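The complex is shown incomplete by one protein chain, all other protein chains being positioned as in the whole.
Naming follows writing order (A and B), and every chain is counted from residue 1.
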Amino acid sequence: MSAVKTTPSKRGKLVNLRNFPGFTSTSWLVMFFLYIPLVYVVFYSFNSSRIGSIWKSFSIKWYGKVLENTDIQRALKNSLQVGFAATLLSTVLAVMAALGLLRMQRAGKAVAMALIGAPLIIAEIVLAVGTLGLFIAVGIPLGKVGLIVAHTAFCIPFALLPIRARLSQLDMAPFEAASDLGANERQILRRITLPLLSPAIVAGALLAFAISIDDFITSFFVAGPGSTTLPVYIFGMIRSTVTPEVNAISTLLLLFSGIVLLGSYLIQRKRR
Amino acid sequence: MSEKFLEIRNITKVFQTPEGGEVRALDDVTLDIVSGEFFILLGPSGCGKTTLLRSIAGLEYPDSGEIVLEGERIDDKPPYNRPVNTVFQSYALFPHMTVGENIAFGLEMENVEKAEVAKRVEEALEQVQLVGYAKRMPSQLSGGQQQRVALARALAKKPKVLLLDEPLSALDLKLRRGMQVELKRLQRETGITFVFVTHDQEEAMSMGDRIAVFSDGKIVQLDTPVEVYRRPVNAYVADFIGETNLIKGTVTSGGIALPGGNILPTEQLAADSIIPASGEVTVAIRPEDLVLATNGMIAGTVRDVIFTGDSVRVYVTVGDVEIIASLASYGTEIPAQGSQVTLNPENRAARTVAS
Partner (left out) sequence: MTAVTTPRKKPIQRARPGQSSPKLAYLPIIFLAFAIGVPLLIIVIYSFLEKPSQGTGVKWVFTTENYKALFVQEKLDGTTAFDTRYIKVLWTSFYYSLITTVVTLVFSIPAAMWIATREARKRTLLVALVTLPFWISILIRTYGIRQIIADEGPIGKFLGMFDISWSILYSPSATILGLIYVFLPFMILPIYASAERFDFRLAEAAYDLGAKRMTVVRRIILPSIRPGIISGVALVFIPALGSFLQSDMLGGGKTNMVANVIANNFGQARNWPFGSALAVLLIILTLVFVLIIQGIAQRRGDKVELV
C-alpha cells in the first residue's frame, strides 16, 4: 500500500551469525574421520570370515575365541592388577603432592613440578628405557612390581591434573569458617578439604586408571615374561597375525573405555 | 505529513524455553520512529525492549513483521549490511585492540582509506572527550571511559540510527547523570536518531523525546514524557512511571466510593478520565498531587511521616489501604503519627485508569 521498496523476502536465507561458511562441513568431516576406523573395527569384529577385509556373515565367534584365550585372560588380569595398584598409589601420591605443593617454596616447587611434569613432556620411550636401565642396575626383577612402580610414576601427573584444578577453584571461606569453629589442620583436612576435593580425586583416579590400562611403550620394555599386559599382548597379536580376534578384543576395549567415560561423566553430574 | 523514517511493523518474536515452552518476547509490535528524535524503549527486564532493539540491529531476526528504514526493508539483512550501529550494555570492546583500533574497526569494514580513518577516529574521540586515549588498551580504562569508547566506535560510522542497550546501567549515579546530559548533547549535535533502551523511568523521562512503555512484549503507551507521566493509560504505566497511589473504588452517584467511607466527587477527577457507569474502578493519584486540608475529601490516620529534605512523605491509612502523600517541606505543618488527617487531590490530577 505505501511506497516501500520491498526486496523479496529472504527469510529462508537469513544469515546465521553463528554459522561460518565451510565450518559445518569441515566439522562433519572431522567427526566422520574420527569414528570411521572405530566403526570399521567394531563392524568387522562380527565378520565370520577369517580374511579381515571381506565380509562373509554375521558371527560372534571371534568374541568366543577371545574370551577363551588364556593368554588374553592372563594379560587382562595383569593389566587390571597393575592398573588398580598404580591408580591407588598414584592418586594417593597426587593428593599429597597437590596439598603439599600449595605451600612449597619456589626451589622445591620447581623441582617437584619438573619431576611431575616430566612424563607429560618427555617422550615415553625415553622414560621407558631409562626405567629399564634403572631396574636392571638396581636389581629389581622385571615383573608386576616393577610395572606398578613405573605406571605409578607416569600416572601421578594425570591424577594430579583435576585435583590441582579443583584446588585452585576452592573458596577460602569454608576453611576459615572451620578454623573459626575450632578445627585444627588435620581436622580441616579430613572434614573439609578431602570431601570438597573428592569429585576431583575420583576424576583423577579414573584418568590414571585409563592411562595405566592403555599404556604400551613402558609396559613393553619393563614387563618381563609372565607379566605381559593387555596392550603389549595385543601389539604382539597385530604384529604376528592378522586374525579378526584383534577386532573383537579392540571392540571390547572400546566398550570398556566408553563405559568408563560414561561413568566419570555421571559421577561428575551427580556431584554437581 | 513528515516522511516516515524508521517503521517497525507487526514484529513478533517467539523464544523457546529450555523446558520446552514458548515466550512471546515481542507480540505484534508496531511503531514509527521519527528522524532525529531521541526515542526511548522503557520497561522492566523481560518485557521485550532489548529484543526489539536487537531486531533493529539485526542480531535477532523477528519471526514475522517488517522493519523499514527510509523506505527500504532491512529486517532480512545481516547486521553488517544495515546502516544501524549499537552501543552494547557490556560495551563489547575488543580486548586485543587499542582504543583507536576499536574505533577504526567499523571504518575499516567500510574500506575507508587510512588517512580518512585516522581523521574520523580523532573526531570520534573528540566527540566523547577522550582525546589522547587512542593508544590505550580497554583493560586500562575505567567503566565510564570504556562506555565512551563504545559510543565513539559506533558514532564514528555515522549511522542512520544509533541503538543504545542500557549503556548507563553499569555506572554509578553521578556518572550516570553526567552521561545522560552528554548523550542528549551528542544526539542534538549529531542529529542522529537515537533509540535507547532502559528500565529506569527517571532516565527515560529526562532524556527521551518520546517513550514507548513496554509490558510483556507489547507497547502499552507511546507518548512524550509529559503525557506518559500526566496521562498514564493504565495502572501499569501509572505505577511504572514515577510514583502513584492506586486505589480501588466503586462507582456511585456523584463520584467514586473509596475505602474508609470516603467519596471522591467526579469533578475532582481529570477531565479525560473514563468513568464506567457502575462497578469497580481504579483511581490513580500521584503523591505530589495530594495536600493536607482541614476538611478534605479523604480521611485517614497517619501511620508514618518521613522527612526527606525537599519533601515530607506522609503515609496515611485510609480504610484498608495506605495512601502516600508527598508534601512540600517548606511551610507545611508536619502531622503527628497516629493523628487523623484529611487529604485533598489537587489540579484535577487524579484519574481513573484501566487496571
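By definition in this document, a residue touches a chain if its C-beta (ideal position, glycine included) is under 8 Å from a C-beta of that chain, and two chains touch if they have at least 3 such contacts.
Model, not experiment: these values are computed from the prediction.
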{"item": "Touching the absent chain when the full complex is considered, from A:87, A:193 or A:227", "value": "A:193"}
{"item": "Residue in contact with the excluded chain [from A:14, A:88, A:145 or A:260]", "value": "A:260"}
{"item": "Touching the absent chain when the full complex is considered, from B:11, B:29, B:42 or B:57", "value": "B:57"}
{"item": "Candidate in contact with the missing chain, chosen from A:78, A:152 or A:228", "value": "A:152"}
{"item": "Hidden partner interface residues of chain A, rising order", "value": "15, 17-24, 26-27, 29-31, 33-38, 40-41, 44, 52-53, 93-94, 96-97, 99-105, 108, 111-113, 115-127, 129-134, 136-137, 149-150, 152-153, 156-157, 160-161, 164, 170, 172, 174-176, 178-179, 183, 185, 188-189, 192-193, 210, 213-214, 216-217, 221, 231, 234-235, 238, 246, 250, 253-254, 257-258, 260-261, 265"}
{"item": "Hidden partner chain, residues of chain B it touches", "value": "18, 57-59, 78-80, 84-86, 88, 90, 92-96, 105-106, 109-110, 153-154, 157"}
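Criterion: only the chains that are shown with their structure count from here on.
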{"item": "Parts of chain A lying in touch with chain B, wherever the complex brings them together", "value": "2-7, 9-11, 14-15, 17"}
{"item": "Footprint of chain A on chain B - complex, ascending", "value": "4, 59, 61, 68, 71-73, 76, 78-79"}
